[in-house]
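Every protein chain of the complex appears in place save one, which is left out.
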Amino acid sequence: MTAQALEQRDFAVVIGLEVHVQLETATKIFCGCSTDAADDEQPNTRTCPTCLGLPGALPVLNEGAVEAAVKVGKALDADIPEQTRFHRKNYYYPDLPKNFQITQYDAPICQDGTLEFSVEGETREVDIRRAHLEEDPGSIKHVRDGTGNLDSRTVAIDRADYTLVDYNRAGTPLMEIVTQPDFRSPSEVRSFLNKLEEVLEYLGIFDSTRDGSLRIDANLSLVPADEIRDDGSISEEVLEAANRTEVKNISSHKGAEKALTYEASRQRNLVQRGKTVEQETRHFNEAHGSTVSMRTKEEEKDYRYFREADLPPLQVAGWKETIDIPELPDARRERFREEYGLDAESASKLTSTKEVADFYEQVAETFDPDLAATWVADNLLGELNYRDMAIEDIDGRLDEFARLVELVAEDEITTKNAEEVVLRRMLDDEMAPDDVIDEEGLGKADDDAVGTAVEEAIEENPDAVEDYHSGEGGALNFLVGQVMQKTGGSADPGSVNGMLREKLDE
Amino acid sequence: MSADLNIFVTEETLDSDADGPLSGKTVAVKDNISTEGLRTTCGSAMLDDYVPPYDATVVERLKNAGATIVGKANMDEFGMGSTTETSAFGATKNPVDPERVPGGSSGGSAAAVAAGEADLALGTDTGGSVRNPAAFCGVVGIKPTYGLVSRYGLVAYANSLEQIGPFAPTVEEAAELLDVIAGPDANDATTHDEGADSDYASAADGDVDGLTIGVPTELVEGADDRVVETFEAALSDLEAQGAETTEVSLESVGHAVQAYYVIAMSEASSNLARFDGVRYGKSGGYDGNWNESFARAREEGFGAEVKRRVLLGTYALSAGYHDKYYKKAQDARAWVAQDFDAAFEEVDVLASPTMPVLPPKLGESLDDPLQLYLTDANTVPVNLANLPAISVPAGEAEGLPVGLQLIGPKFGEETIVRAASAVEN
Partner (left out) sequence: MSDTSVDADEVRHVATLARVDLDDDEVEEFTAQFADILTYFDALDEVPEVDTETELVNVMRPDEVHEGLSQEEALSNAAESEDGFFKGPKVS
């Protein structure tokens, strides 16, 4: 064991997260501007006096944002207090239209929740200290002076001459979810974030494919390993004593793991060399996989919080009872295993998103759960994955896929054709299953036609028949092939096999 | 005439196509109320070329009622002042005596009505800024109950204290204008349903028989003798019309000025933070980083009184001082509200001189900011308690106007309109 490894063993990593999640409401949190950003959206085309911070404008709270927050509270098993209210957090930055952010301070809408997740096969539980509502700032580009086009002059934050600001995003509802410093490794953080996203998507209030929908600030400190109690907890004093860095600008799970792995080893290196870790904020550079100190002198963070008098308080504790949330992923997985007799792997695949789970249940209720499982989990998801698609991409056509399963269940086409021809053409050419069948002539041959073909095959191939009777296994396959040829491949090989045997054994 | 008195920052006529209760009437609008397409400066160099792309709700209501807007009235910068002398566009002169101040911060609005430059005017009242100039210019001014009138479009100074209020030559006309602008607004979450379909104008019937009027001793002692004399004469007149006066005590008002200023300055420091030169207003350029640029813009754009209040407000909210100043001020506010509630269990309205002094000469008040704050003593308690109040001309002393203030319980606009109309008789 090297000295380095020994040194590394003496310290444990302690991580806490502040996760900012954009809520999928139709409008912004304090005004009626849409939250829907078109792909080619021009800057500053989705604003109004309120989200632009014009003099005289006022905020009015979006009911949809409050509903979403209550759903999150319910899903995290958090308390929703009798009264909750908004505060102003005062600081200056070009992306803040008012140079204060309306947020929640000492009376957040959710408190004391938990979230269970699994990491490397083990179940862990993390305490959610609080979750609150706040508004998103605008977005900034850092730009260099010069004559080239804008893209060519867009640079990193520390190389800019000025900023360009777009307030389209300003006012988007955010929920900030704060955990206790319960994480002990970067990979735990990644698993937690995966689980959190899954739950939020299930609630229908979050879209992971949306740019910027998830932003993470992480706090990391090193704590002497022997200060960790048997139950894994750490005392307040020890936590306070450790110098902690805040890492900002993380926008994905992978990014979080990368940033924290880098930061943990950076801190370890310092400690190893006898240096102190400075308590500071660092910026994650995704391209380099490193964290850099924010060069500006760290302004004393005095946010001068005080109540936002333009927004009356909320008394929505009762909403926890009246607002419904869908069955959450873990519970659904359990139920799928019990109700449909699925194994763990299938249950997992089939609950990977709420849409997949909903589709599966629809199909399973109508047809056989096992058949449905094979079709949805293996075939459909498999073909979608291969084409880099997701179930959302075939959103409006789920009834066509249900029809495909029906056709197989009712024996109208062979499984082979269904899998290899119809499904693929449905995805590649966007055709309906019945249309594919007509075009390719895949309708299953009717029984009479098959019966005739069987008889003909036997008549026309006396040598093969003799071989069969003398015990040559290959003869039967040959005959099956003959029948398949006669029926243009539309007979079901399994039943042809059976019919031949019947006739031959008579 | 108005140019001599410096009543308007921007003079421009906006006719309305609509037909309504204000058809044929001209209105001056204080320059901190947003008017679409018409420069809105708040009396500040910071906004000297700011043109709002939207109308304040009250402006929409004026237009829908058929009013003709004749200009944006001069004011103390961002509403911070009591004499209109902190305006970056020069002081407004009092039409009654042009060597004196018209009061503030809505000095231009009051002067417009007093000088006949407009039939009516809109001002704003955070700590007395409608009532003070109404008293000094000899016109009627109303500060509505907090939440009666929409603040959407009013450039915020102290958002938990301020209201937009009407000026007019008579109580009935002021009440008529109030009827037009009052009522809930979906764009302002602090508005109440009271005021929808109001008819305050009809309450101006002068009938005060049996009305009980409380006079808080704290708001009369210490006032100029000439003011007190005129005030008491007006009270006697009311008694002759059947009202009953009685002395009351409001112990808490001794702390009202401090509480008011701490709250107002704290809120101002946050409400004015948005003026950094990026989206509107004076730019600080691109030398150095954003902290330097913003600080430069604000140094150039803000006058001394605004800077003073923004700094003091920042101080009062800052770590280490928040509990001592801001939190204590909120306690004082609740205490004042409680005091008024108790008083209104005994009497229908409260009466006091609006201002403890006669209108000072121009230039007299600027040396000592603290002295100036103290002249707000009679008006600020009303804003702290979120109550309605009206200032109605009570007479003259040495040729100068004296205003009588009537304070009512929450949403008691009808009562104070009625009482004030009797003062006019």
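We call the chains A and B, going by the order they appear; numbering starts again at 1 in every chain.
Here, a residue touches a chain if its C-beta (ideal position, glycine included) is under 8 Å from a C-beta of that chain, and two chains touch if they have at least 3 such contacts.
Predicted, not measured: the structure shown is a model, and the values here were computed from it.
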item: Chains shown that the absent chain touches, full complex; value: A, B
item: Residue among B:6, B:74 or B:330 that touches the chain left out of view; value: B:330
item: Residue among B:259, B:351, B:382 or B:423 that touches the chain left out of view; value: B:259
item: Option touching the unshown chain, where A:61, A:119 or A:442 are the choices; value: A:61
item: Contacts of chain B with the absent chain, listed as residue ranges; value: 49-51, 53-54, 147, 186, 189-190, 192, 254-255, 258-259, 261-262, 269, 273, 276-286, 288-296, 298-299, 302, 304, 307-308, 310-312, 314-316, 318, 324-325, 328-335, 337-338, 369-370, 373
item: Interface residues of chain A (partner: the chain not displayed); value: 25-27, 31-34, 42-49, 51-52, 60-66, 83, 92-94, 140-143, 150, 157-158, 160-167, 294-296, 302, 304, 311-316
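What we mean here is this: only the chains that are shown with their structure count from here on.
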item: For the chain B and chain A complex, residues of the former touching the latter; value: 32-34, 40, 42, 47, 50, 52-54, 56, 151-156, 159-160, 186-190, 266-267, 269-270, 273-276, 278-280, 286, 289-291, 294, 314, 317-319, 322, 326
item: Parts of chain A lying in touch with chain B, wherever the complex brings them together; value: 49, 52-61, 88, 90, 92-94, 97-100, 161-163, 165, 296, 299, 302, 304, 306, 309-312
